[in-house]
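Everything on this sheet refers to the single structure shown next.
Here the complex is missing one protein chain, while the rest keep their positions.
The block that comes next holds chain A.
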Amino acid sequence: MNRLAISLPGLDMKNPIMPASGCFGFGREYAGFYDLSVLGAAAIKAATAEARFGNPTPRVAETHSGMLNAIGLQNPGVDKIMEKELPFLKSYNIPIVANIAGSRDEDYCEVARKLSSHPQVSVLELNISCPNVKEGGIQFGTDPKTAAELTKKVKSVSSKPVYVKLSPNVSNISEMAKAVEEAGADGLSMINTLLGMRIDLKTRKPILANKTGGLSGPAIKPVAIRMIHEVSQAVSIPIIGMGGVTCAEDVIEFMLAGASAVAIGTANFVDPLICPDIISKLPELLDHMNVNHISELIGGSWKECEVPSLSR
């Protein structure tokens, strides 16, 4: 028995670990460091209908135990991604989560239709939470009604399950989650980055050319844990948890909060080998916790205990 295997709509994963969208490019760079087939899945960089250059530089600024980014959804466009990037990942035989973004409903639908029909794509991740683009992105992810409408439209054109990536930049995240669940979302991924800013003391101006950026890294982990703990009790669709994961213990914490799988984002930039390292440490950690299968941990922080632990 594989103690790490997790099965979610459209995602048969040999372990719950995937690199998060935007932190893994299209896999080429990391393939130079390890065999990508060890991953549970991989979420590729957001695709838009047309090629996007993104924002001017500087695009990153370091913060305490974190970083701000304002890349601005740079990507070569959905057609080139299907033609040039996806074939590269084929030989690794891992489920692919294709992140989709846009400025208008029609753009999202076009990208969704194209990518969901690609044989290598397992599921779509509907990005309604990018804080770094002027149009689209987060504006779809802060109003439950708008988010639900877009989810419905994307669902209607997609032949694959759709996970909606939620923004933490809202006052009531459960309301957002419930709205997209009702609209047909097959799962959620959360959290995207928190909107932030840093100011340079010398120039007295924001460091990022875009002024604001999305905060990620260990600094945001408690926010992610709280939101997943809350949302996992409010909806019945699975959650891919993310936000500041840097070690196997963090993965367990996310699953106890209510995540069914866990994505690693910023930590890939710090340590390109972080995903395989975490995967290799999970079995020992399960032994240490007297857990037979990792799925037993999902929602363990709020569920009634189903499996008696040795301490009782």
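To be clear about the criterion, a residue touches a chain if its C-beta (ideal position, glycine included) is under 8 Å from a C-beta of that chain, and two chains touch if they have at least 3 such contacts; residues count from 1.
The rule is simple: contacts and distances are computed from a predicted model.
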Which of "Sn-glycerol-3-phosphate ABC transporter ATP-binding protein UgpC", "Porin family protein", "Dihydroorotate dehydrogenase B (NAD(+)), electron transfer subunit" or "Phosphoribosyltransferase domain-containing protein" matches, in UniProt, the chain that is not displayed: "Dihydroorotate dehydrogenase B (NAD(+)), electron transfer subunit"
Identified contact with the non-displayed chain, of A:Tyr30, A:Tyr108 or A:Phe140: A:Tyr30
Selected from A:Arg59, A:Lys114, A:Lys165 or A:His229 as touching the chain missing from the view: A:Arg59
Of A:Pro168, A:Gly217 or A:Gly241, the one touching the omitted chain in the full complex: A:Gly217
Where the unshown chain meets chain A, residue by residue: 22-25, 28-30, 32-33, 45, 50-54, 57-67, 69, 71, 74, 76-77, 217-218, 246, 266-273
